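Note that one protein chain of the assembly has been removed; the remaining protein chains are unaltered in position.
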């Protein structure tokens, strides 16, 4: 009857279903400029066509997180419109740069289903792929969300839990074709620190903070065509607050991480992540990073760092993430696990 | 003496005058990206070059309302700087798509004049045309506004009231050259509903709401170079509120209408419209549509729907627009009458 999209409920997912998400999107220089207006992004490879050309690329690609947000945004009407919670990410890899003028679309395969014991909801696992206009995958990741059931009396499906890697193996990282750091200009990039200068266990406090405004997170979230009500409608939640799209916090933290990780030019994998606590307008977001691992890559001169990227509000609290019960401290907003590329 | 523009008063308009509006404007991919950041716009034809190419176009044109806002903005210094009220629209037609890189300018012909009985103001009717860099008309519409007199003692001109159509005739709708819905991909467009699925009298509640921020409506209004003080200067009105440009509400409502009208891809006519009540920051805007009429077009496979598009704040109030005295209910912000194109 109704012509509007009610979203899918837990019963509407079947293992093996491939959902082709709606509304392809051409992204270009306008999106690039807006990204720089919305986040304090300064990584040189995404700021300068000349710098990118000196790194062997045809020009500056769009920020890796633009690709992520656009693809994620496409999935919202099919995956998370009735989601109670966005539970996790795994096995995320960037596979091709996205260039100005590319058109992105997305599709998701249902790879896991498990009803909750309360019979009211269940967890849905999807592997999402972002595709460009040539049909090439530019990005893939697994996400799992808790989704309400339409009808509590529907019998539970046989549980299927996908076997997900704790982290993408360094050997599986995809280095963009042509990328080289042979003539890398550390002065222009903004910091002298090479891959060899980072030690596993090292923590970098990124110093700067940004106080978030309603107008900004809504501009960002709409730009990625993520139109979940909770981000836009101040009358939707009982407390009158608009919940900030978790991806806005991801981009803010990544941009803040320039200060100390200016040479962590490209994100190539999303090993995992949690939106630890909700973020609201008025919060001042800060970030710190921890080096979790280091690896060589298939390309000489390009090293990989596995980083924990944490966004928090208020004090960093000794870089402790969780309390004794394993619960995230309330000041922690984001706990992300990434592989990035750094000149050796 | 003064070098600043005082705007025109009622006495300054003569029937037949053609006013060539200042400041031509090149619009490109930056304006497209900003449109997506400002409004939850998801109609696929304006989101994806690939989708537009599959519909027979050279690429994705700029949103129809970008053309409208830019042209409207140009007219403000000459038409509505001393306007007391924006009274109505009629006979609006989109005549050519606007492509990234096009330069728009505008001109208006005075087609009606009627002094009010109080001798303090009068109504001015203009037919405005938007022209691209080739001098081709891309848009035309009639607008009438109430304008103050400079001097109450000036004798009233002979009243001239233009004979305006209640609605653009379906036969006069201009279908963009090459447009076809023969290979239309409903899945990518986001909804399965065809022209045949809509019935005259049907009402679609578009479900979503967006709470409006000062920063957003000012960004939008400046982007269209509409610099009327009342939108920007919090000290201008006695209540300290900035009045939101009516076009911001039009674009918000149109974008919200995606949810239920995702296949209403192009706006081709503006039959009429009223900014029923002022909109202010903090208002949560919602929208509903009513199918007023249906028509075939000159192109097989492309149908036209005549829609009433209503923006409101608070509850929809049973989709009632007016009280017993014919006055708009206070929650109604916008009452617009459009023709849109939909795949048959």
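A and B label the chains in the order they appear, each numbered from 1.
Here is the rule we use: contacts are C-beta pairs under 8 Å (C-beta built on N, C-alpha and C of every residue); 3 or more make two chains touch, one makes a residue touch a chain.
If you're wondering where the values come from, they're calculated on a predicted model, not measured in any experiment.
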Touching the absent chain when the full complex is considered, from B:172, B:187 or B:233: B:233
Of B:137, B:215 or B:292, the residue in touch with the unshown chain: B:215
Contact residue for the chain not shown (choose from A:206, A:222 or A:308): A:206
Omitted-chain contact residue, chosen from A:33, A:156 or A:344: A:33
Chain not shown: contacting residue from B:23, B:85 or B:200: B:23
Missing-partner contacts on subunit A, residue numbers: 28-34, 36-42, 44, 47-51, 60, 187-191, 193, 197, 204-211, 213-216, 219, 259-262, 282, 284
Contacts of subunit B with the absent chain, listed as residue ranges: 2-5, 20, 22-26, 28-31, 33-34, 77, 101, 103, 105, 133, 213-216, 218-220, 222-223, 225, 227, 229, 232-236, 242
